[in-house]
Each structure stands twice: as structure tokens, then as C-alpha cells.
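Every protein chain but one is kept in place in this view of the complex.
By written order: A, B, C and D. Residues from 1 in each chain.
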Amino acid sequence: MNALAGDVTRAPVERKEFEVVPIDATGIGSIEKPLSLAERLADNDLLRKLAILVVLAVVWEAYARFLGNPLLFPTFSETIQTFWRELTSGVLLDRTGVSMQVLLIGYSLGLVLSAVFTTLAVSTRIGTDLLTTLTAMFNPLPAIALLPLALIWFGLGIPSLVFVIVHSVLWAVSLNTLSGFRSVPEVLRMTGRNYNLSGVRFVMKILMPAAFPAILAGLKIGWAFAWRTLIAAELVFGVSSRSGGLGWYIFESRAELETAQVFAGLLAVIVIGLLVESVIFRTIEARTLQRWGMQR
Amino acid sequence: MNALAGDVTRAPVERKEFEVVPIDATGIGSIEKPLSLAERLADNDLLRKLAILVVLAVVWEAYARFLGNPLLFPTFSETIQTFWRELTSGVLLDRTGVSMQVLLIGYSLGLVLSAVFTTLAVSTRIGTDLLTTLTAMFNPLPAIALLPLALIWFGLGIPSLVFVIVHSVLWAVSLNTLSGFRSVPEVLRMTGRNYNLSGVRFVMKILMPAAFPAILAGLKIGWAFAWRTLIAAELVFGVSSRSGGLGWYIFESRAELETAQVFAGLLAVIVIGLLVESVIFRTIEARTLQRWGMQR
Amino acid sequence: MANPGINAGVGGGAKAPSPILDVRGATLQYKTPKHLVTATYKVDFDVYQSDRFVLLGPSGCGKSTLLKAVGGFMQPVEGTIRVRDRVVKAPGPDRMMVFQEFEQLMPWKTILQNVMFPMQATKRFDRGEIRDRALAVLDKVKLSKFIDVYPHMLSGGMKMRVAIARAMAMEPDILLMDEPFAALDALTRRKMQEELLSLWDQTRFTVLFVTHSIEEAIIVGSRILVLSPHPGRVRAELNAERFTHENVDMPEFGLLMKRIHGLLFEESEPVPEPETEAVA
Amino acid sequence: MANPGINAGVGGGAKAPSPILDVRGATLQYKTPKHLVTATYKVDFDVYQSDRFVLLGPSGCGKSTLLKAVGGFMQPVEGTIRVRDRVVKAPGPDRMMVFQEFEQLMPWKTILQNVMFPMQATKRFDRGEIRDRALAVLDKVKLSKFIDVYPHMLSGGMKMRVAIARAMAMEPDILLMDEPFAALDALTRRKMQEELLSLWDQTRFTVLFVTHSIEEAIIVGSRILVLSPHPGRVRAELNAERFTHENVDMPEFGLLMKRIHGLLFEESEPVPEPETEAVA
Partner (left out) sequence: PTTASAETSDLRIAKQYGLGFLPLMVMESQDFLGKRTKEAGLTVKPQWLTFGGPAAMNDALLSRNVDIVSNGPPSFLVMWNRTLNTPSSVRAVAPLSLLPMWLMTRKADIKSLDQFTSQDRIAVTAVKTSIPSIIMQMWAAKKWGQKDYQRLDPLTTSLPHPDAMAALLSKTEITAHFASPPYQYVELKRGLHRVATSYELMGAPATFSVTYATEAFAKENPKTLTAFYKAMEDSQKFIKEHPEAAADIYLKSSKEGVSKAEVLEILKDKDVQFIMRPRSFVAYAKFMKDVGTLKSTPASWKDLFFENAHGESGD
């Protein structure tokens, strides 16, 4: 049947039996293949990502020069120069500070609400229905849909922005969390219930850590959408002049056709995104998922 | 030590041994506890969700009446009337049709790209780095950041809208898919590699189905954000004559202070969201995750 | 009641104290979208204080399912399950479970934390005492060197030892064990069996033990419920109090093994075809 | 080479044909962020055509790790692993693995699809033939009634039988089995062992079999590699060709069992403390 299968007529090879004392295994910790320099460099996460960033920057510069339309698409070097100028002049830091503050409030509030919602959702069936229905309804709604309610409830300014950010974070995180919760192994669930855990404690002590890979993915998406929403919302919702954040900075620069400033603002968004991803989320991953063997 | 632990001095209760012929077990399939009517009603998914929707509608109506400010927040009944009028006049259907078309193209393209990206990402380490870096960079970027490139590459109109939607879908879905891939059990991975699966085939035949819960969550989020982006983007990219989609309809109605029409437009978004969730995604879930025991 | 033959058997020990666990005509089913799978059918048995009660039966006969029902994770579609005269409605730490699957350990907790967790969660022990208890029980299963390691770094057998240590540390009223030693190597398995028996000697807790090894059933159990193949029904209930590791070579031990083997696998009487599956 | 004592032993069968699998001084390590865990240390052994080679050792001694390395999933930090004189670099269907974990089944495929999958994926068999082969092998493991069911609806033991059926259907050059029968009940286990032996009788494939049951090692194996406790090192290599189920009651069988037990658990000679862990 199988070309490589053994010769049917032949018995296994005859060999003598033997017994030995297991060899000495002290100091075995030192056995490690040394890595070449190239391997060690390639092993460095930061270095590899930096290389990617450099390549992207070069592509940007080259393409922008080829286009030669700085009002529409400035070069990387021009953007960096502007970025640096605006950074050192303090403008960019100020604006980013304002945005970050709003963002953090909205993000944390969104997470808290999402925790409450998903806890309700896994505890009762009506909770599940409620969450899936609300998510399906509100998730596709753009921020302007909330404008009237925001105006009535919170007026203008930061509370309204926070409200919109909560809207953008809540559903994305809840959706991921719920789907994570639902794929927690049955045995682990049963273990938790065996210890009389239920309701909030069950969620906190069993479901949350067990579903952490999905939750973390949700947190990342939520974070990204909080940014997007904030920048869009600053335009829709009234910034009262001085208090504008990065979104307003970008809008203003656009209105003044300071395209390099627009891109400097976007660069700020990107830089923060990269920092958050490679510092905060990476650290969380290394401390949790990778340590627990829940992620390769 | 333990109050309920056995009496140390007492031996187990003595009992006689016995053997019996196992009782006849033919026709055991019929043993089923009959459900009460209430239980059966509560068991109906659609019915429960409908009940939730009715409650939400009542709350909306009551709150809007209490506010008495139809310019800002119309009642549910007024919205429904407008919705019906606009639906029967064909306007809403037309507009929705335009939006859906763009949406579907963008969404599918986003999924295809995301599949390509994540396949590359799991196949090579540089691919992983590239995807995580790009995601961290582009995910928080609002659509206006892409405007110049979209205009240069695709001009005005549908291709640009598609481009922006791809941007909104791609990163969210990729992020979820990648995190799903990474938490596929090691044994399953090894099984696949044992069968000489690698590259695309490995992703298609092992990782995709194994990570399906996370992927599905990503698809849902991607869908929602495609909607949000489309509605925002229609304003940015303008429309030629009367060809606008739902986003433009909402904008127009807003400019004309037809608040009820704005809400009718939003209602259309909600209705489609609910339909997609409870028909398409629900069916997919029932056919896959629930059948495979990968979700409760 | 449903099966007079069984009642006759149980009635033998006249004026016995009331049982801790009373399973009466329990039919357990899984509802799947397409099928209705009956795992056990009208099973009766009683477990008394300090019993080492073994559920023995071939693969797929519903042992795990029965254990889950006692644990409170499933409700019988017919019949009742009572613990100390109260109908079982939900899981609780008075019935600690050790599952067959390795996933029962929490990957995000170290071995020590895993063992400490149920004690902390249920608050059944003093805060100060918990760590020492956990260390002691981990020492018993020979994992003292691995207390700060995460489960994914252990071999399969070691994971199972952690799960057993965790349940033992809780000193539950009834310990429910689902083939806990199946993944252990011969020596560790024997050690664990002895450990269980010696722990039992100290506190005489009640244990409901699932296994498919006849030898293990006889060594560990004081009373053995033999189940028929799928769907699981009562085939016999036997005493095995006398046998431990020391008398594995006694002729009676061999005889009992042979008898159980016969009960399990030789269809001496014409039994109606048991594998009837209803397609819903 | 690293250990002259072992070379002397292997050298015994002079002018033997070249081995299919040649493991030489294999040291296998896990790198964790904090620890460097050595699973096996300088292990040598050869597997020849048609061997039923058993890796036997206590829990955590590195049996699974060694099997993974042969499977091509890990590279030794020291030493080499060769299959048919080619250094093992990657996994392949010439070395089919059956793992210890239930998760190896694909939850999204029915039992039949699971068994058919590797045959389809590797294109080692004709399209038309695949289904029949799968049905035949499923019949052998007594799962014909469950072919259209999804894995999550099976009991643990049944899942394992599916995994075994799947690997057997592929007729690989070397079958790598990691405690495949550990979760099976006594009868099924025996049946599976017999099945394996009878299949071997038909095609004389080569199998590398991990177990911690001495009895199973002797019954299944033609040659047994006994490993020391953690980290796994070679303790002995023994012949067991003569023994099958039929002669379990022979005195020689019992003697061999006793001998292996001694090798495994009695530290007759003063062996240096083996549990040295290096903290990186």
C-alpha cells in the first residue's frame, strides 16, 4: 500500500539490551546555542519595527517628491520639520494634551460601562439579548446621530466629546469581550461555578482573564476608534476656541491650507498610536498573554 | 478540621451487592420535559429581541414627548411616519441602495486585504511586525488623513469612498484576526504542520476556522465601522448631482432642518444593522460556532 | 423505584443512616440542535457518609455526565439528585470537582495561586492559613519546585496533579473526581491513589470517583457502581472495601476483577440493543 | 558519542542496517522568559525499520518533548535527529503524530471529516479512496455511529480514538504516539493495543510510542527506551519483542515489569541530583 512501509517479511533488527547510569546533568543550564549578531539584531523587536518605520518614511518622502504637490501631500522631511517646530513651540503638546485628557476620560468611562454591560450580558439571557441588540443598533451609528442628545444632556465642550467617545469605545469593546467570554472553555467555567463564583465575581475572576486575548484586541480597537472619533467629533461638536485639541488643530491647519501642519498633527496621532501600541499594549501582552502561554 | 467531614471512627455503611440486567432503553429519545408556554416564548430569540426593541421605542417616544423639542429630538412615532413616507416614496430605498453598494464593495475588499495581510503576518515575523506597526499607525487615523491620497489616486466618487471604507475595515478586522490566530492552541497548530500545511493553506484550513470566534467579532466591528465611515465620508467626498447615499441624505435633511428625516435616515442605518446582525451574523454563528461547540 | 431490581439491592442494608447523596431514576440528556443524546437512563444509587464510591463503565457510557449532574452543572430530565436531602440545583464548593481536561487550571495563575484560589474564593479557610495549606498539598503531589510556574509550562501529568491538589486542599464534603489519575504515570498514579486513601483515612471524606480502570476502581473504591454501555444504566453495585494496593495479588482481588470484567463486557443475558439514538 | 556507555550498548547488534531514526546526543530545552528548562539531556537512540519503539519514563521526564523533536516541531540545542539520514528540520506527514491533548481534533469538522482531512491535505491517497479508508478505520475504533457528529459532542475517550484513527489511516513511515491510550477505558485500550499490533503485523510500519505504563510498554513495544527522571537521560534500552497480551501471565513478563520498575524508580546507584534548573 505504502511504498515506504516496512518490509513485511523482515523482523525488527536485533540489538543487545543495556543499562547505564544516567549521565551527570549538573550545570545543564549553560547549554545554549550562541546567536549570531544578525540573529540577535533581528531578534530585537524595537529594531525591526524601527526598520519598518524607516522604510515607510523613505517611501513617503520619495512619493511626495514625485508628486510635487506640497499643498496636498507634503514630503516626510517637511512634515517632520513642521512637527518639530510645532512641538518645540509647545502648540502641538498643548493640543495633544487637551485631546489626550478627553480621550482618557472617555476611554476609561467606556471600559467601565462595557464591563458593566458585558457582566449583565453573561449573567442573564435578557442581558445578552440587550447587549447584542444595542450593539447592533448603535455600533454603526455615526457620532452626529448623538449630537442632539449630547447637546441636551451635556451641552457643548468636553462632556459631549466624552459622551461621543464612550459611544465609540463601548460597543467595540463590548462586542469583543462578549465573544471572548463566550469562547471560554466549558471546563474553566464549571471550575469557577464550582467555587460558588457567580455574577460579578465570576466575570472578574474567571471570564475576564480567560477571555483576555479577545478583550485586549477589543481594547486596541476601542483605543483606535476613540482617537478617530475624537478627531472627527471636535469638528462636529463645538470646540470653544482656545480649548481645541488635536482634531481642531488639524481642522484649523486645513482651513489655512497649512498642509504640513495637518500632517504634523496626523503624525502626532500616529506617534501616540505607536507609543501606546508598542509600550503600553506590548507590555500588557508580555506581562499577561505571553507569560500565561495564551499567545504565541 | 471540617465540620461536615465524616465521622472518623465510623466505617462506611454496609450494603448488599447486587447485579441487574440493564433496563430496557429503547425509545429513550422521547424523554423530554415539556416546556411551559412562557418558557417557550422566552426561548424564542426573535421574540425576546422584539420585546427589547418595543421597550426601547416606548422609552424613545416618552422621552421625546417629555422634551417636547421636535427640532432637536423628534418622537419615535414622528420618525416612524417620516421613515414610512420616505420609504414608500422610494427616496430612502434609493439612498440606502447607493450606500449599500459602496459599503459592500469596500467591506469585501477590506476583508480580502485583511486576509492577505494576516496570512503574511502569521507566515513571517517581519509580516507580523509590519501588520502590528501598520495597524497601530493607521487604525487611529481619521478618514480625512487619507483624503489627499484618495483624491490623487481615485479622484472623487465611489472609488475614493471604497478606499476610505477599506481603511476602516482593514485594521479592525486584521487586529482581531491576528489576535485570534495567536491564541489557537499549540496542539492544533502542530497537527496542521504535521500534515505539511503551510502558508496560505495552513491559514485557511487551520487558523481561520480555529480562530473563527475572534474573526467573527472582527467582522461585526468592521461592518459597523464601515457604516460609520461611509456616512461621514459622503460629506467629505461630495456627491455629483442627486446620486448621494444615506450619509448625504442625512446631511441634506439636517441642512434643511428636517430633523425627523435625519432620524428616519439614522433609523434606516439601525434597521440594516439589526437585520445584518440578527439574520446574517446570527445565521453564521448558528451554522459555525454553535454547531462546533466553540461558543455557548 | 423505576427499577425494582435495584431497590431490592439497596434495601439490603436495613435501617441504614440516610445517604449523603441520593440519585433516583436520573436520566441525563444532551440536547443538540439535531440530536437528543441520552447519556444515562434511569440511574439510581446512594452514596453514604465516608463512601469511596466509584462509577465504573466503558467509554461514553455517561460517567462524566453523571458526575456533572451531581456537581450541579446539569439537571436530570427525569428523576432527582439530592445531596443531604436537598435537591441539587447548582454547583458549590461542598462538591469539589476534578475534571478530565487539563484546561481546568487557570492559565493566568501560577501553580500556587491555582491551588490557593478556591480557598480564597470560597472563604472557607482563614486567610493566613491558605498559603501553608496550598504548599503542604503541593508538596504531597511533588510539585513544590514548580509553585511559581505557570500551567502551560508543565507536562500533562503535572497539570493533573495540580488539579487534584487544588481540590484536595479544599477538603470538600464530597470530592467528585473524573478519571483524575488517567493521565498520570504508573508510579505517580499509585502514589496519588495511596495519598487519596491515606487522606481518606485521616478525614473520612466522601468521594465519588469515575474511572474506567477496573483495578483502580477496586483499589480506590469502597463501593463500585458498574454501568452498562451507552446509554449508561445500572448494571451492578459491588463492595470493594477490603482491597487496597497491598492485596492486589490476593486471589479474591483477581476474582473481583474478573467478575467486573464480565459484568462490563460480556453480554451474558440478551440485553436489548442499547445504542438507540433519537433524531429530533 | 557524548556517552560511551550507550555507544557500547548500541554497538551490540553488529552490522545492523542503517536506522530509520537516529537520535544522537539530543538535548532539548524550553526557553521561557525567566527559566531555561532542560527537558532531555544528551539522549541517544536508534529506531530501525519496523521497530515498535517505546519511550518510557516518569511524568515530566521529557517524553513528549522528545517526540515533538522527532516530529520536527522543536530543534535540539545540542545533538542531531536524523530520519533516513536526513536531519529533521520540519514536520511532515511521514511522521504522523497523535498527541496527548484532546484539542488536536478540529472542532469545526465532523468525525469523518477529521479523519479524512490529513489524507486530503497531503494528497497521499486517491480522492475516491479517502472516504472509504476513513470509514474503515473509524469502524475499527468503533465510531461508525458517530461519523457525522462534531468532536465537542464526544466523550474524552472517544475523541482520542478519533485522533488515533486519523493517524492510522495515513499509514505513515513512523507513527509518533504520545500516550494515546491513556484516556481510554480498559477494554477499548486493550482493543486499540491489539489493533495497533495487528496493523503492525500487516504493514510492519515503524512506531515511536510514548507511555508511562510499564505494562503497555511491554505489550506494545518491541524495544523500550527507559528514561531517567527530569531531565530525561537514557537509563536503559530493553527488548520486549516476545511479549503480547497473550503472555501477560508468563513469569518472564512479570520479571521484565519488575526490572523496568526498578530501573525507573529505584535509585540503586548514587546518581547526582537531577533536578538542576538554571535561572537565566
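The rule is short, and it goes like this: contacts are C-beta pairs under 8 Å (C-beta built on N, C-alpha and C of every residue); 3 or more make two chains touch, one makes a residue touch a chain.
Keep in mind that what you see is a predicted model, and the values were worked out from it rather than measured.
Engineer: Just to verify: which one of B:80, B:105 or B:151 makes contact with the chain not shown?
Structural biologist: Considering all chains, including the one not shown, the answer is B:151.
Engineer: If the hidden chain were put back, which of B:132, B:194, B:259 or B:295 would touch it?
Structural biologist: If we include the chain that is not displayed, B:259 is the one touching it.
Engineer: Can you say which of A:59, A:104, A:152 or A:279 touches the chain missing from this structure?
Structural biologist: Residue touching the chain left out of view: A:152.
Engineer: Identify the residues of subunit A touching the omitted chain, counting contacts across the whole complex.
Structural biologist: Contacting residues on subunit A, toward the hidden partner: 68-69, 71-72, 147-148, 151-152, 155-156, 235-242, 244, 248, 251-252, 254-258.
Engineer: List every residue of subunit B that touches the chain not included in the displayed model.
Structural biologist: 69, 71-72, 147-148, 151-152, 155-156, 234-241, 244, 251-252, 254-259
Following the convention adopted for this analysis, only the chains that are shown with their structure count from here on.
Engineer: Just give me the whole-number Å value for how far the CA centre of subunit A lies from that of subunit C.
Structural biologist: Comparing mean C-alpha positions, subunit C is 44 Å from subunit A.
Engineer: What are the residues of subunit B that contact at least two other chains?
Structural biologist: Only 291, 294 qualify.
Engineer: Where in subunit C do residues touch two or more of the other chains?
Structural biologist: Within subunit C, residues 101, 153, 277 contact more than one other chain.
Engineer: Could you tell me which shape the graph of touching chains takes: line, ring, star, complete or other?
Structural biologist: Basically all the chains touch each other, so complete.
Engineer: If we count contacts the way the header does, which residues on subunit D are in touch with subunit C in the complex?
Structural biologist: Going through subunit D, the ones touching subunit C are 30, 32, 35, 37, 57-60, 64, 100-102, 145, 149, 153-158, 161, 179, 182-188, 212-214, 261, 264-265, 275, 277.
Engineer: Enumerate the contact residues on subunit C facing subunit B in the complex.
Structural biologist: Within the complex, subunit C contacts subunit B at residues 2-3, 5-6, 8-10, 12-13, 16-17, 19, 27, 29, 33, 36, 38, 41-42, 48-52, 77-78, 94, 171, 173, 202-206, 222-223, 228, 231, 233-239, 241, 263, 269, 271-274, 276-280.
Engineer: Over in the complex, which subunit D residues touch subunit B? Could you list them?
Structural biologist: Touch residues, subunit D against subunit B: 68, 71-73, 90-93, 95-97, 99, 101, 103-104, 106-108, 117-118, 121-122, 150-153.
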